[in-house]
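Data block below; observations after.
The complex appears here without one of its protein chains, the remainder shown in place.
Let's turn to chain A:
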Amino acid sequence: MAKVAIRFLLNGSEKAEFVESGTTLLDVLREKLADFSPKGGCLQGTCGACSVLVDGEIRLACLTLAETCEGCTIETAGGLAKDGVLHPLQIAFADGFATQCGFCTGGMIVASKALLDRNPAPSREDVIEAISGNVCRCTGYEPIIGAVLAAARANSTNKA
């Protein structure tokens, strides 16, 4: 199989790789670039554990061909903390006990960030809508919804 060259920005740093044509973005992130924050759950686009942001839009990395990301800006949960300081969503998830086994957490946080980036003051229904493509088998979702709302409140307090 032919290899293709791809370049993109991952969490602010430039990456360039040769990958087999047809390789998923998830495989490139995890196996070439050692970013393990997106998880391979169902590998069919139903569980949301592999969610990443591509040019600010939420995408399922398991269904995204890496070569379609040429020149794109990619953000993952693994890149949210800056200089050891956690992102408000990460703080809210920890403080709100919104993670148990942790497998869904990276995708949940990415889906939540996509929401807060376009709607900094979401309603409970907005949060439910935003995470409805992400499966969690531990928490019963309630602590996650609470954490996203808490992060939104913390953001608005910081800006005020």
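As a convention for this text, a contact is a pair of C-beta atoms (placed from the backbone, for glycine too) under 8 Å apart; a residue touches a chain by one contact, two chains touch by 3 or more; residues count from 1.
Simple rule for what comes next: contacts and distances are computed from a predicted model.
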| item | value |
| --- | --- |
| Per UniProt record, name of the chain withheld from view ["Amino acid ABC transporter membrane protein 1 (PAAT family)", "Molybdopterin-binding aldehyde dehydrogenase-like protein", "NADH-quinone oxidoreductase subunit K" or "3-isopropylmalate dehydratase small subunit"] | "Molybdopterin-binding aldehyde dehydrogenase-like protein" |
| Contact partner of the left-out chain, one of A:V85, A:C101 or A:A121 | A:C101 |
| Residue touching the undisplayed chain, where the options are A:I6, A:V19, A:L33 or A:C47 | A:C47 |
| Which residue of A:L65, A:I91, A:I128 or A:A154 touches the chain not shown here | A:I128 |
| Sites on chain A contacted by the missing partner chain, in the whole complex | 42, 44, 46-47, 97, 99-102, 127-129, 131-132, 135, 137-145 |
